[in-house]
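Removed: one protein chain of the complex. Kept in place: all other protein chains.
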Amino acid sequence: MEFIPHDDQTIIEMLRVIGVENINDLFRDIPKDLLIESLGLPTGLSEPDLSKKMKQLSELNHVYDSSFLGAGCYFHYIPSLVDFIINRSEFYTSYTPYQAEASQGYLQAIYEYQTIISRLTKMDIANASMYDGSTALAEAIIMASGVRQKTTILIIEGIHPEYINVIKTYCWGHGLNYKILRIEDLNLELSDDIAAVAFQSPNFFGEIQNIEKLVEKVRLKSPSCLIIQVMTDPTCLGLLKPPGDLDIDIFVAEGQSFGIPPSFGGPGLGIFTVKQKYLRKIPGRLVGKTKELFGDQEGFILTLQAREQHIRREKASSNICTNQALCSLSALVYLLSVGKSGLEEIAKQNFLKSNFLKKNLAKIPGYEIKSKNPTYNEFVIKCPNIDALIDECEKVNIMPPLKLTYYYPEMKNLALVCVTELNSFESIKVFLKAANTAINIGGVKDGF
Amino acid sequence: MGSEPVLIFSKQVKKSQKNFIPKMDLEEVSLENILPKEYQRADLNIPEIPEIEIVRHYIGLSKKNYGVDNGIYPLGSCTMKYNPKINEVIARLPGFANIHPLQTKNEGALTLIFEMAKLLGKITGMDGFTMQPAAGAHGELTGLFIMKKYFENKNLNKTKIIIPDSAHGTNPASAAIAGFSIIELESNESGEVPIDQLEFAMEEGDVAGIMLTNPNTLGVFDSQILEITRIVHKYGGLCYYDGANLNPVLGICRPGDMGFDIVHLNLHKTFSTPHGGGGPGSGPVGVKEELIHFLPEPCLISTHSGIYCRENSHTSIGYIKAFWGNFGIIVRAYAYIIALGAEGLKRVGQISVLNANYLRVLLKSKYNLPYDRTCFHEFILTDKKIPNGVTTEDIAKRILDYGFYAPTIYFPLIVSGAMMIEPTETETKTSLDQFCDVLITIYKEAESTPELLKKAPINTPIGRLDAVLAARKPVLKE
Partner (left out) sequence: MDYNILDNLKYTQTHEWVKIEGMNAITGISDYAQHQLGDIVYIELPNIGETIEKGSSAGEIESVKAVGEFLMPLTGKVIQINNLLSENPEIVNQSPYDKGWLIKIEILNLKEENDLVSADEYKNIIEREDK
């Protein structure tokens, strides 16, 4: 395929205007040794041939009828409106809205996104997006260390293991120290030298934390420490108490559950929100409302850009430039489409369906609930034979739950099961049947 | 009509919208029995809006926006080329969109990521690639982390990075996040790196390396590039290539051959994936052989039994993002590369440079051209020759009145009143001519009716906005 519109005649004309003989003359500044003959790639494909090849490649990935896998990426229903709106050329083929007067459409959409996220989380300020939940958490930690001028971070166990890995890399790269600890040991480590405490709720194992108690602990022992909460499936905010009501300083989340397909883990959406007092320290783009200079219409503009890399350069608190704008538009349309009652219902269904499965799985001999706290849409269950369970799921075209040994080799025969509103009663029954069948499969139980 | 914009929130109704919720086919159970009341939220202030209102609102907003599909988008250093529609169809195939990063039946996805790394390696002359970074700046950070790990491994204390003053702001910002301090080099009158100053800075012995883009943000190909990378290597440093400006040299020359050790690419620039109004993008990073073992996890390797994740690398910098990078973007860019093929990619390089030089030559009669030489994919004009105190900003705003988008303004910082123009290879000659005509007309307006330019834009949905008020009294939500 080719997207170059010129014919040979046009090219000759243009070369004449420029004043050179042929195109190669334009590359004279490149040393001859560097010029290459060819890239050594195959020839191109026409659209039908390309489509066929890509379809074949896509079919090497299995698409399941239903899914019981979460662990940081979720299957929720995506309203038809989302794709319809983000497919508008004027949105998706546009650039960052630096020329505000010609970009009022997108700027207003981002302002509406900032507004709805702020209302949903009850946090004072939301930015226009970060890359994803994991990097949003890393940037929150860097921001907190900058605000506090301290270099030690406390990480509560239960944060998504891939997120913890990202934090480890960023802390090493940026010169910060971190300590991973259990909530019970928090009191021992809290001091005035701590920049921030970071925790996930609902955590990686699906458990909803007693956030009020945690915040109280931190404020008592280390009053100026920042409290960072991360969340991987924010649909729970249709049901659970929002961070703004819990005195959280920085709240970050993976927004993929809001109208963005799983897409093998990316692109996602880094939701980033802070308390008002951190306005000048928040990374990422911000859209603000303002007035015309020569009139009295109100409009929207990128603002507080002096925080960002293109002005502050090496003194910027973040290097982020391109963010996940189209994904924040998806999230906005999602939240508007489902609305208040829709989000409440979705959260309730996630909660009830998942707890229903949890309760009924525990009735099957050999299966034991491992979650201690209340869970939202994920929970941990001990299985008599997890490989058999996975096999049985595959047989009926169900995406199996996560084998926890994937991240924690010592957690043998433990599964992280996820149930969303998309799991019908039928599919839950099928899963229970598969779980039942799995205990009758011979096999040695691994020691646990 | 009013002077306030109509926000979506004003369209709310007191009616539950349940169109998108699957039937609840489980027995209704009271929440209180399984979730303590204090865990539940007391109120939720998001609106209920009828579907038709949502559609009309956002269709209306889209009309107040401008994309490549509307007209020329000559933003320098952004490479706003046409976004192929077939790639949007491909990315939405269920086998790409509805797959979970942790599912085991993922042969297609892993193959695509692995093949993409190989293709990018051939295109850039690098030996190994990671597809993990989510954007160019993220790629820069990853590359700098690799540099850091490289020197740590050798027990060498290298704390500085050399960056030319023409560099994009993400370069020094990324270096600072990675814990380096910056040595800024002043570009010479030709817009190139001053070799003597480079050698002087490297002699200190504490420089980890240099970050460059070539051609640079002035549109100039630094012909001394082999000497530059040689000098940096002589003193044990590494050379980093910012691939934002790769478009003009696609199929012509490769950063790997120029001596670069680490390269990042912007799939949303060079490889046609849509800008999306500011993202999502993707910033894969390529390295030479000796740095491969530092690449972030997960890192794919090919064995005779298939493609797998490399395990237990003690030298990897670790994870820089969860899961597999911006896979949906990688799919689009992969489709673009195999659709164009070797010949097509070379034509991209050739015609992007042709189009830029065509515009340059037509505009230099009226506008000041600080680097008056053959340019690459972009070139810079300034407001120096513009009469009556009309500035670059005024010109940019007036361009909007003619229905086009303005070029990048006031960047790079080292050129006062800069206007950076990059047409890309997908613009027609007619489009280029029209853009030229507009700029010439504006010049004439500057001569005869400068007040018009000072008040511009007047034909856009809104007039020039008060950026100062927005920053003094920030209103970031309704």
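We just call them A and B in the order they show up, numbering each chain from 1.
Going forward, a residue touches a chain if its C-beta (ideal position, glycine included) is under 8 Å from a C-beta of that chain, and two chains touch if they have at least 3 such contacts.
Since the structure is predicted, the reported quantities are computational estimates derived from the model, not experimental observations.
Of the options A:Thr151, A:Asn210 or A:Gln305, the residue whose C-beta touches the omitted chain is A:Gln305.
When the full complex is taken into account, the listed residue touching the unshown chain is A:Arg280, out of A:Lys52, A:Arg280, A:Lys359 or A:Lys395.
Only one residue in the set B:Val89, B:Leu226, B:Ile414 or B:Ala467 touches the chain that does not appear here, and it is B:Ala467.
Interface residues of chain A with the unshown chain, by the touch rule above, are 280, 305-306, 311-312, 315. Within the entire complex, the positions of chain B that touch the omitted partner chain are 410, 467-468, 471-472.
The criterion applied here is as follows: only the chains that are shown with their structure count from here on.
The mean-CA centres of chain A and chain B are about 20 angstrom from one another, to the nearest whole unit.
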